[in-house]
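So the structure is just underneath, and the comments pick up after that.
Of the protein chains in this complex, all but one are displayed in their positions.
Moving on, here comes chain A:
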Amino acid sequence: MPSLAGASAITVPDFALVVLIGASGSGKSTFARRHFRATEIVSSDVCRGIVADDENDQGATPDAFALLAAILDLRLKNRRLTVVDATNVRPEDRRKLVETARRWHARCVAIVLDPGEEVCRARNAARPDRAFGPHVIRNQMAALRRGLRGLDREGFRQVHALRSEAEIAAVTVARERLWTDRRDEAGPFDVIGDVHGCADELEALLDRLGYAVTRESRDGESRYRVVPPPGRKAVFVGDLVDRGPRVADALRLVMDMVEDGHALCVMGNHEAKLEKWLDGRDVKVGHGLQASIDGLSAESAAFRARARRFIGGLVSHYLLDAGRLAVAHAGIKAEMMGRASGAIRGFCLFGETTGEVDEFGLPVRQNWATAYRGDTIVVYGHTPVIEPAWLNNTLCIDTGCVFGGRLTALRYPEREIVSVPANRVHAEPARLLGPAVGAQAEADNLLDLSDVSGKRIVTTRLLPSLTIREENNAAALEVMSRFAIDPKWLIYLPPTMSPCETATEDGYLEHPREALDFYRREGVRQVLCQEKHMGSRALIVVCRDEDTARRRFGVAGGLGAVHTRTGRAFFGDARQQDEVLARTGAALAGSGLLADLDTDWVLLDAEIMPWSAKAQALIAGQYAPTAAAARIGLHALADALRRAEANGTEIGDLLSGTTDRLGRAERFAAVLRRYAWPVTTVDDLRIAPFHLLASEGQVHADKPHAWHMGHLARLATADPLFRATATVAVDLDKAVEVEAALAWWLDLTAGGGEGMVVKPAGFVARGRRGITQPAVKCRGREYLRLIYGPDYDTPEHLARLRQRGLGAKRSLAFREFALGLEALERFVAREPLRRVHECVFAVLALESEPVDPRL
């Protein structure tokens, strides 16, 4: 009830629209400054000044109020208490303000300042800039007093009228938290689904959750004494009553827990209806409510009174744990959380309905969760489902206990589902339980363009905010749409890799000393040198069986996918992919890896050889012809030079220069041959996996590379298709180990081997400035001919090639690393596909940055 009484102490919600109402000169601005922060006040005078450089320019009034409305809208959207300092004396002045407050579910508070007409007139007279006639004040006063009684009808939940200078000066203004706002409570919580009078099952569930529940007699009333596990608290999603056999006990148990501080409870639609019955109002008594009436009728009047008080005190929802968790009966939208309004209450009780009814006569529900994009986890009940399933960060835990299903709890923050079966079918459902399994998969069937396009800021665990430019996203959209595989399989894209610093050693562009020095400078002591295979990068995601693929990835048919570093299908021939997947799955199972990791699926990062398997067109169309052209032309030239020399023409060192070039072209050809062999069947391929990136529930970025290599080596023993990768662990403080690594590299690359990758021994390592490069490569001297051309290592070319900048490449590598791991973390946490896709898409977008591709 709004109070019209003069007040010496005003308490306003900490999120509210406070409208100051008073004639010109009534002291609104002074009042506002005394009781509110400067940023909380939106003043029409200040807005006039902003748009017209003159706070008294009445001609600027429409624009000033447009600005005021815009500021108010944004502040309320951001859940900021806002004070409107304008005369606001007419209802039409206030209507727009109240509408804005409604849109953002802010409480409306009116504070009327009425020091009397004389005071206002005297104050205005003292201010030369306010040269308007006495009638203005008089009219304002009249309008104010006329509208006073209608303020509650206009939507003001509190009206405070201060009727004298003394009253205005004496009043205090305090803030109070909204009841729904429990962000200070961090849990851990056990959120419990719709009980519906199933007290037996509730007692069993609490027992399973570790709550000790005993019953005792207190003050002649039967009471529950509950001892929760240390620090934990239960949160009930409402609908404690109706339908089930022990409504009174269910109520009693929850009331006692709430009273003793061991539980929170939000209002369910069944409580709302029972409240009306308890108040003696006319309600249609159906089968469900009858169970409550019967149960409560057997209890004492005192119990019923206590129940009435309890239900009367239930709030629509709670926002908990610094805003990370929201609990509401039927769900809640992001912009409603931690606020209070009739609309919020309605939504929380009944969810969103289309206004239509289905074939069972029940309201057709709009699935608000499919459109939910918030970061806050929403746990709710109301709509019985067979099994709880995450959808866009929301979880329905009403598993229809009263209908013979289960009573379910979500342990938070563990995200663990705990449930007990119903003892029996207590009530017949009006419609079949909805198939919640696959709800996310169903929603994931269509990604939304607005979730990936435009300028985006992606938050990752390793890098707090990563900006992806709009034009990069445009490029990624084209690649993703035209060439990428089904996004459901595309849960990761690998980062690019920077080479080591350019070598100073004679004849080398890259030398392992630089690679090792890089990590030494970063302060990383233990590194792993890993043979770099010259093939094509491949990501292999493979499931134990097609059922896992359907259940975990939402893809019908197929065991997985093999894709390239840009998300394209690795194999043009689907049968080859099927065979590789089947053999990978078999090797994973046969080697015991699936069992050891307790998983049904695995994501591997690998190199598939030969290079020619994927790059045949490049080899036949570009690389081999280069060698051939060099060979043909230089042979002809060398022959001509020999004849010229024989004839006595002075040709300087041209002949030796030409034969040197010919020699380098042949070495180029030799390197090329090494990486090209014919592939007709899968048996001709070699797969060298080097990262075991993720499996069920785990992203293995927390394990050292040695762990990855050790596990993956087991595949090679299971199937000759797989190749183990040679590695050397190096302690950079031990000169012997460093020298051994250098020798190892020289040996590896002498015959044209690609070189090595140096990684910090741990997967993610901190360097001088936070997380350091996940890897740097050091490529062999002969191999680099394929990258920079046959003649790259002649002194005159090398000198220029050494001027290469690594900064852009390293920055990309680092950002893509953070995004890739974030994509996996999100997938493993069963976040919606759009959240995984956001990161994968961002990697692709970054890859469209122009960077020297030879690096």
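Everything below uses one rule, namely that a contact is a pair of C-beta atoms (placed from the backbone, for glycine too) under 8 Å apart; a residue touches a chain by one contact, two chains touch by 3 or more; residues count from 1.
In this text, contacts and distances are computed from a predicted model.
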{"item": "From \"Spermidine/putrescine import ATP-binding protein PotA\", \"NADH-quinone oxidoreductase subunit F\", \"Peptide/nickel transport system permease protein\" or \"Small RNA 2'-O-methyltransferase\", the hidden chain's UniProt protein name", "value": "\"Small RNA 2'-O-methyltransferase\""}
{"item": "Contact partner of the left-out chain, one of A:S297, A:N647 or A:T681", "value": "A:N647"}
{"item": "Residue, one of A:I71, A:A624 or A:A761, that touches the chain absent here", "value": "A:A624"}
{"item": "On chain A, residues whose C-beta touches the chain left out of the figure", "value": "445-450, 452-453, 471, 474-475, 477-478, 480-482, 485-486, 618, 620, 622-637, 639-644, 647, 649-652, 654, 668-669, 672-673, 676, 678, 785-792, 797, 800-801, 850, 852-854"}
